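Before we start, here is the structure in question, set down as structure tokens.
One protein chain is absent from this view; the other protein chains keep their places.
Chain naming follows the written order as A, B, C and D, and within any one chain the residues start at number 1.
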Amino acid sequence: MEIALRQPGREGPAPGAAPLAVALDDVSISFAVKGRPVFKAVAPTSLHVGDGEFVAIVGPTGCGKSTLLNATAGLLKPAGGRVAIFGEPLAGLNAKAGYLFQQDALMPWKTALDNVAIALEIGGARRADTLAQGRDWLARVGLARFTDRYPHELSGGQRKRVALAQVLVRDPKILLMDEPFGPLDAQTRQIMGTLLLRLWAQDRKAVMFVTHDLEEAIALSDRVVIMSAGPEARIIGNFPIDLARPRDTADIRLDPRFHQLHREIWNQLKAEVAKTYGEEMA
Amino acid sequence: MEIALRQPGREGPAPGAAPLAVALDDVSISFAVKGRPVFKAVAPTSLHVGDGEFVAIVGPTGCGKSTLLNATAGLLKPAGGRVAIFGEPLAGLNAKAGYLFQQDALMPWKTALDNVAIALEIGGARRADTLAQGRDWLARVGLARFTDRYPHELSGGQRKRVALAQVLVRDPKILLMDEPFGPLDAQTRQIMGTLLLRLWAQDRKAVMFVTHDLEEAIALSDRVVIMSAGPEARIIGNFPIDLARPRDTADIRLDPRFHQLHREIWNQLKAEVAKTYGEEMA
Amino acid sequence: MKLHPAKLLLLQILVAVVALAIWQVGATVPIGGDYLLPEFFFSKPWDVLSRVVQLFVSGTIWKHLWITLTETVLAFVIGSAGGVVIGFWFARKPVVAAVFDPYVKMFNALPRVVLAPIFMLWLGLGIWSKVALGVTLVFFIVFFNVYQGVKEVSPVVLANARMMGMSERQLFRNVYWPSAMSWMFSSLHTAVGFALVGAVVGEYLGSSAGLGYLIHQAEGVFDVTGVFAGMFILAAFVLVIDWFVTRVERRLLVWRPQAASEEN
Amino acid sequence: MKLHPAKLLLLQILVAVVALAIWQVGATVPIGGDYLLPEFFFSKPWDVLSRVVQLFVSGTIWKHLWITLTETVLAFVIGSAGGVVIGFWFARKPVVAAVFDPYVKMFNALPRVVLAPIFMLWLGLGIWSKVALGVTLVFFIVFFNVYQGVKEVSPVVLANARMMGMSERQLFRNVYWPSAMSWMFSSLHTAVGFALVGAVVGEYLGSSAGLGYLIHQAEGVFDVTGVFAGMFILAAFVLVIDWFVTRVERRLLVWRPQAASEEN
Partner (left out) sequence: AAQAADVEKPNLTIGVGGKPLLYYLPLTLAERLGYFKDEGLTVEINDFGGGAKSLQALIGGSVDGVTGAFEHTIRMQQKKQDIRAVIDLGRYPGIVLAVRKSEADKIKTVADLKGKNIGVTAPGSSTHILVQYAFAKAGLKQDDASFIGVGGGASGVAAMQKGEIDAISHLDPVISKLDELGLINVLIDTRTTEGTEQLFGAMNPAAVLYFKESFIQANPKTVQALTNAFYRTLKWLEKATPEEVAAAVPEEYWLGDKALYIKAFNASRPSFSTDGNIDDASRKAALNLIATTDPTIDPASIDLSKTFDGSFLAKAKSQ
């Protein structure tokens, strides 16, 4: 299923023009589970993300959102189909992408600051610079006073924010974010969303943003993509978000168009989830 | 700060009558952080939860919600104050409580089914029974087809639901739940919420429910408690939810009283979070 | 990055062939007038191999092999069981651990060769004194790893299990034991070798049969070929035991994700 | 559950006193006509202690102690470094690991006592042949643990680091090394003892000085008191080295949560 690329509200690259940031074509993903037939998590499905496009991915729990991000990151080899990054077929890891994992992925042996600074050091930056930038970023995510804490000394939401700083500080061309604001309160969520949008507006990264919060998805993205319940999950909905930019993530929720979109997407999603539960909980 | 115990809409135990399920009196919690002064996470604060009461706790990220649950569970020794469970001072672990952790806490070497079944086996139940019940519970949380998966073969939301089944299957008198529905989509969240309420209605457990979703907090609970931003977090708000029971977690959101409560709580919470960020992000 | 088993075997054989070739050259081709691996000390690969074959064909080896095998397996089983039990006990009783810690470390540092007469005094000349020697090696290797393994249990998983109301025994079965397992197996791979070393050294120091006896006899008369033949049989032998350990390990650790390095 | 240091020391001394008392009784009080710990094999605690004192007072011990210390430390450092390097290399190169796996295990099973003449041939009678013997013990213990430790790195943390674009070297420094550290230190505690055993056994098999030499000399003339005095000094000595290892461990592992068992 090819998804047409329209980006209302701003000029994106027309199909066939500048290469797409991420092009998943007929990608299917399977897992070998011991003593069972192969588990086909994702059926052949296609998703194109233009350079500078912000795509939100929503779908019922366990449908294959993280799996799709893993394939885009090059951490998982698809069973079939092609993954291309800026026109180049992906071999090995996706060096252009920064990935914010769903799970805790901080290095437990580094303080919050070192966890952020290391992301820059890899590129060869001077230690003093990396520390300064690391501090700056931790302050931006509200953790100025927690720079020298080890991960196990932080709360769940604090760890997530360190991870966020760790990804953003590297300023990658493609951002893969798996429920980045999950363990944050609504208010902090909005602050982080605004931070992300500001950053994104500066140099238009391509973003693949997995979330369970539909309002958040609509408020932030250019397009909301819906996945069907697994196994053999596919992309079954594709909703361009034609809300004006720049957006204020709080105010936009008052926009009537916002509510209309929300209703539309919600209805499709609800049907999908109900289907799964109808099946499974019978 | 003593919080008066009113439970509109149903009869709860009056103060001084039947013992409280959980009584935290002037509890303060500190952490020793190497090379820094002691970090006072929670200032002396009090929270009483009646037998059969459903209390939701909300607050900005990192304020001390998990810490408070840990103290109630007996996993953390408060620096000061008293913890009493059903009138008895708590020494060691809280045997009356089931705790759904914020982090992944499944045993990686057991399948989903075994992870649930073991919770019963501990009590000495027969293996065949525990398996049957385990299967039943996994089906209720929508994982009937994933019984023999190991945790690392499950998605984030699936793992959380296994953990939910693991706690609920034991049927404890007190439920401590730390963002139990965090990584679930909105729809599944509601289904799980309904499941939890149904269960709670049967034999009225005491529930302490941490969430970042204010709507969820209001929809489920008898009382919403707001914590201030840390350090030295305290309980600064206490909102009895006088919505009629039994509730339908989806429909209730249409109730005008729901919206009124939401606005009230939200305003206080927002002010609190803004304060933190004003300080930290200056 | 995974190799086809046939290709792997080929490569393994290649390594063996190269090693033997170096040996053969070192033992027979003089470099600057001197042999790199003088025959007097190293024998020659071909001689060693034919001696091995001869030992098996003539059948003299079986009795010795059987005795050494028994000793090794007993040392391995008893030593590991002891290491696991004491390791767990110490890990769960910090006071006991703190008090006995220096003594355990002291015992670990005693040269086993010196203890041999004492074992003979207590256990006689039969297999048990050799088993004891092997046990003193195996025990410490397993002990230190199990002790650490138990301490490395994920605190969240442990807290969860404790909240479920697990008794100490249930915690052991359901949390500590499976969690310490990969630590234990890591130590077992080392321990297999050391069990054999203990048995052989025991035989070497006093016995009337076993591979260590054979090697000792051969050494006394400069029969290096015999010594190397004995060591070769020893080494082949340990692979067999290790293969069993690995099989058990595979079975018990099915729950683990594929090793991270294989992803690449 | 944490003990006060003074109380801990008291308990430790108590254990020593009880052990010495049992020893004394076993060596001097006949039970059913037989001694439990015949003096011929066990000497008497008091004799051993006074011999230890005498060795130190007369000053003869220092030279031997110094040599053995040098050998032990060298064996420990070289063996652990080798174990760490090869362990990492194997863990990161599954093909290399698969090919060499059986050979590593074979070498681990060779009785070091038999290898002594070869070490002497290559390295002479000086300290290096003893160091080599110690290295062959230490290496395998550390190797197997580091190898496993690297494989136990959390897959998510690893994936995150790799997504950051870390090179193999950076991964090593920032992920594998710190993650394998507790595995490594666990093996080092075992290895300290074995380094000493290697050195002493080496001296025992051929040398002109060192604690092993002293012990061997005493054994030759049935001077059990001397043997036990030597072993006692050995054991005391390993505690000193282990104390250093523990200090380094504490420093390097500051980031860990308190051990789970201490919570209780």
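Operating definition for what follows: a contact is a pair of C-beta atoms (placed from the backbone, for glycine too) under 8 Å apart; a residue touches a chain by one contact, two chains touch by 3 or more.
Bear in mind that the values here come from a model prediction, so they are computed numbers and not experimental data.
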Touch list for the missing chain, restricted to displayed chains, reads C, D
I'm checking contacts with the chain that's been left out. Which of C:5, C:33, C:59 or C:220 qualifies? C:220
Which residue of D:27, D:55, D:73 or D:116 touches the chain not shown here: D:116
Extract the touching residues of chain C with respect to the undisplayed chain. 40-41, 113, 116-117, 120-121, 124-125, 204-208, 213, 216-226
What residues on chain D make contact with the chain left out of this view? 38, 40-41, 116-117, 120-121, 124-126, 204-208, 213, 216-222
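Methods note: only the chains that are shown with their structure count from here on.
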Using Cα averages as centroids, what's the distance between chain A and chain C in whole Å? 49
Among the residues of chain A, pick out those that touch two or more other chains and give their numbers. 75, 103-104, 152
In chain D, what residues contact two or more other chains? 155, 257, 263
Enumerate the contact residues on chain D facing chain A in the complex. 156-157, 159-167, 170, 174-175, 178-179, 181, 255-257
Listed in rising order, the residues of chain A that touch chain B in the complex are 31, 33, 35-36, 58-62, 66-67, 102-104, 139-140, 142-145, 148-149, 153-158, 161, 179, 182-189, 191, 212-214, 269-270, 273-274, 276-277, 280-281
Sites on chain C touched by chain D in the complex: 1-3, 8, 11-12, 15-16, 19, 38, 41-42, 91-92, 94-95, 98-100, 102-103, 105-114, 117-118, 121, 140-141, 144-145, 147-153, 155, 158, 182-183, 185-187, 189-190, 192-194, 196-197, 200-201, 204, 212, 215, 219, 227, 231, 234-239, 242, 257, 259-263
